[in-house]
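With one protein chain held back, the other chains of the complex are shown just where they sit.
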Amino acid sequence: MTRALKGLGAQLILAVFAAIALIPLVLVLINSFKDNADVLSNPFSLPTSLSFDNFVTAWTYGQFGQGFVNSILLTGTTVIVVLICASLAGYVLAGQKVKSWPAIMVYLTMAMTVPIQLFIFPLYSAVAALNLTDNVIVVGVILAAINMPFATFLMRTFFLNVPAEIEEAALVDGVNTVQLVRTVMLPMVRPGLITVGVIVGLNAWNEFLISSTFLQNPSDQTLTLGFLTMNGTFSTDIGTMMAGALILIVPILAVFIALQRFVVDGMASGAVKG
Amino acid sequence: MKRKRLVAAAIGIAAAAAITLAGCSGSGAGGRQTLQLWFWGAPPQQQQTMKKVLVDEFNASQKKYNLQVNFNNAVDKNVQVALSANKGPDIVYGSGPSFSAAYAAQGKLADMTPYAKKYGWEDRILPTMYQAGTVDGKLYSLPNSIEDIGVFYNKKVLDKLGVGIPKTYDDLVADMDKAAAAGLYPSVTGNQGWKPVNQNYISLFMAQVAGGKTTYDALQGTIPWTDPAMVKAVQDSADFYKKGYLGGKDYSTLNFDQSVQLLSKEKSPFMIGPSLIFQFASNYFNDKAGNTSDLGYMPFPSIEGDRPNPYATLGTTASLSINAASKNKDGAAAVIDYMMSDKFTKEMNKSWPGYWAVPLKNFDLNADEYSGLSKPFVTAMKDTIAGVNEKHYGFFVGTFFPPATATAFTDIDSVWLGKESATEFLKNVQTTFDKEKAKGLVPPIPEPVN
Partner (left out) sequence: MVTTLAPAPVSASTRPPAARRRNTHLRKRTLVNYALVAPALLLSIIIVVIPGILTLLFAFTDWSGVGFNVDFIGIQNFQDILADPVFATSLANNIKWLVLFLTIPVVIGLLTAMLLLRRKRIRTFYQVIYLMPYVLAPVVNALIWQTVIYNPNGGVFGLLGIQPPTAMTATSLYAAAAVDMWHYWGFLTIVYLGALRQTPVDQVEAAIVDGASGWKVFRHVYLPSIRSTLLLMGVMTVIFSFLAFDYVFLLTQGGPAHSSEVMGTYAYAFAFSSFEFGKAAAVGIIMSFFGLLASILYTSISRRELVR
């Protein structure tokens, strides 16, 4: 009897938290189809008709078409740079292959404590001097550098999980380091690569402070920045804001759900070993 | 034979290339130089207006330059970061003379005095506003529009409450009490998303209670900020806030846009704020909703009996300067000249009231030529300029105070919310102000009479 109650209690708790996670998102969904007057009267009411007006306004005003392209370029750059650098570094650190590995670990930990918003000035001066502002690729590289410590730690953890015998066997076969990494180690941490790629990709896609400073030209702005721009103007047009939010949310959730296995498993195992 | 032809061909190609390249020097369509202006994130209709009246007109009026306007909500931050790296737009849009003074002190803005001579700006523009943009006698910025702080009202709501348009400060307060008793907001306004909105209200009270002359003296350092008149002004503003006369309980969750919407929905009779609110008004008071004539504007009624009524709180919505690092300063000056012209202000005010009351000496816009909300706006600005010419005005913090001092005044809500006393607050202001005065960051301001 108590067992059943406990089971029910557990299900209830899980469901309540799921509701907490979902309710704001549901509010976005239903209100994006509503006319602003309807939203004002009751944000919880269901839309009477499925009008796409809000979406069109949001898409045009937020320049989401161009924004999508820029976001993809930015995120792609960040992910590629991070995956290459962090996986190589993670391999080396996991195997303690350089004498100074503890120092490097300490450096990486310290690099994570740095408040980015204050580095904007010197960084901007340098980038501007090289005439590289309004360049999505450059911002991608900057974001890669910022995400590097966390990504390296994660990759290191994945490499730690690779049994030593595999590496030793390969070495006995006489491969050199480059071949070893490329043909043996990297394939072994493929799930790790995907996990890190998704997490870093999310960070880059969602970033706003650095992007807004280095990308001034409207045609270079990312999706996230386009949405932020809408805020000042449409603060009273809740329907359009929600439509804009939905346009941003849907692709992220779609990618996430498609790759959720990697994200979930990766986050779980990656963070465990520390 | 063959060789000669080859050489000739090579020279021909080189020449053609050189000519094309020369023609294409500088980016821009058809060989024009590009001029950039960075502006805040104005709503779509207003962006259209700007494109039509500013960009298209300017581009059509000459062949050398191609003006381009970028709209971005983070323009203040972006301009600052860009100027710091000697980059940025050719025409620098800033929040006012004091910000320009800070940039000018660092050599980031071009000296516009030669252009002022060339175009005759000093004769064209209201002397008080012109002087504010100078540093050591050299012109660094021009104010794009004059601004005042007044009271917007919804006639329908006043009718419902059974009151007329308030004529005195006491009337205003009495009407707000009536509104509160009827379950409405006494007035709507708020600083959500932009804390500097606070500056409007402390400026208003400093002007009305302490007076423009007192404020002027404090800014010159002749009297301390802790002068009893100032303390009273600060305290009075706090009392005003505590009684709910500034947006009721919702001051920190409303912004101007939402407030105007509430005003149009008859949730309050009044909105106290700067004249630039007109630009938000057209979203909610328009012919489509059929309520254009419901909106009225009056200058804020004098609080102290011996001050002339109305008494303006003078400000500018923005300032225009030329980037010292610009490669096209002449072009930038030409754009600014156009923005300071009769024609420009007449056209802009047709569809974008509130932001473009260019402070011309002869602001001879005929209110009858305007429809909709532009009509009361134009009338209001003419009255303000008349008051300025007679030297009766106070100062808007955001325009005339040096930057850190202005930021210190933004913290006035600490006094409003009872976290700080008026005297402590002004003591902090004094410390910050003294540092800036020592660095020469106080812009030259016009001295009012009282």
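Each chain gets a letter, A and B, in the order it is written, and its residues are counted from 1.
As a working rule, contacts are C-beta pairs under 8 Å (C-beta built on N, C-alpha and C of every residue); 3 or more make two chains touch, one makes a residue touch a chain.
Nothing here was measured: the structure is a model prediction, and the numbers come from that model.
Screening A:Val56, A:Met112 or A:Ala129 for touch with the missing chain picks out A:Met112. Although one chain is not drawn, its touching partners on chain B can still be listed: residues 76-77, 80, 83-84, 102-103, 105-108, 191, 193, 195, 249-254, 258, 261-262, 403-404, 406-408, 410-411, 413-414, 416-417, 419. Counting over the whole complex, chain A has residues 10, 13-14, 17-18, 20-22, 24-25, 27-28, 31, 36, 39-40, 42-44, 81, 84-86, 88-89, 91-93, 95-99, 104-115, 117-123, 126, 141-142, 144-146, 148-149, 152, 164, 167-168, 171-172, 174, 176-178, 181, 202, 205-209, 224, 227-228, 231, 235, 238, 241-242, 245, 248-249, 252-253, 256-257, 260-261, 263-265, 267-269, 271-274 touching the chain that is not drawn.
Following the convention adopted for this analysis, only the chains that are shown with their structure count from here on.
Chain B has its Cα centroid 39 Å from the Cα centroid of chain A.
For chain A in complex with chain B, the residues that touch the partner chain are 61, 120-121, 124-125, 127-129, 133, 212-213, 216-218, 228-229, 231-233, 235-236.
Chain B meets chain A in the complex at residues 38, 40-44, 70-74, 77-78, 81-82, 84-87, 192-193, 255, 257-258, 261, 283.
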